[in-house]
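Chains shown are a subset, placed as in the full complex.
Chains: A and B, in written order; residue numbering restarts at 1 for each.
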Amino acid sequence: MDQLNQREQQQFQKIVEQKQMKDFMRLYSNLVERCFADCVNDFTSDKLTSREQTCVLKCSEKFLKHSERVGQRFQEQNAAMSQQLNR
Amino acid sequence: MSFLGLGGAPTVTSDAKIQAAEAELDLVTDMFNRLVDNCHNKCINKSNYAEGDLSKNESLCLDRCVAKYFEVNVKVGENMQKMGQSFAASRP
C-alpha cells in the first residue's frame, strides 16, 4: 500500500469507504439471515413469538461479539503474516 | 432509507446521489434474494415436487415467512443501534 503516491492514496481511500459501506450492509444482512434461520421456525402466525424475539436478540448480540473477536484475531494473524512476507 | 444519507444536503454531487440510490437498490435486491432462499428452506417441501403448484399450506407459510423476516430485520436493526458500532472499527 505504501507504494501509492498521495493522489493515488486519496483515490484508493474513496474506494475503501465505498467498500466499508457495502461491508457493513453485508454484515447486517448476514445477521438478519442467520438469526432468522436459527431462531424462527413457527409459521402458525405472522408475528414473532416472544421466544423467537428473545432468540433473535441474543443471536444478533452473540454474532456481533463473535464477529468482533474474529476481527481482532484476524488482524493479529494478518499483521504477523505481513511481517513474514516482508522480511 | 434515511440511514443511507439519501436526500441529504443539497451540496451532494450527482455521482454521490446516484451511488447512494444504487446502494439502496442493491440492499433491497439482496434482501429479496435472501428472503426467497430462506422462505424456500422454511416452507417448501423439497422432497415432494409431485405438484408444480404451491399447496395451500406452503402459500400460507410463505406469507408469514416474509412478514417474520421483515420483523427480524427491524429487530436486528434496533439491536445494532443499541449495541453501538464498536465492532465496525475492528473490521479489516
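Here is the rule we use: contacts are C-beta pairs under 8 Å (C-beta built on N, C-alpha and C of every residue); 3 or more make two chains touch, one makes a residue touch a chain.
Keep in mind it's a predicted model, so treat the numbers as computed, not measured.
In this file the complete complex is built from protein chains present as A x3, B x3, though only one of each kind is pictured.
Throughout what follows, only the chains that are shown with their structure count from here on.
Averaging C-alpha coordinates per chain places the centre of chain A 16 Å away from that of chain B. Residues of chain A touching chain B in their complex: 18, 20-25, 27-29, 31-33, 35-37, 39-41, 43-48, 52-53, 56-57, 60-61, 64-65, 67-68, 71-72, 74-75, 78.
Interface of chain B with chain A (complex): residues 19, 23, 26-27, 30-31, 34, 38, 41-43, 60-61, 63-65, 67-69, 71-73, 75-77, 79-80, 83, 86-88, 90-92.
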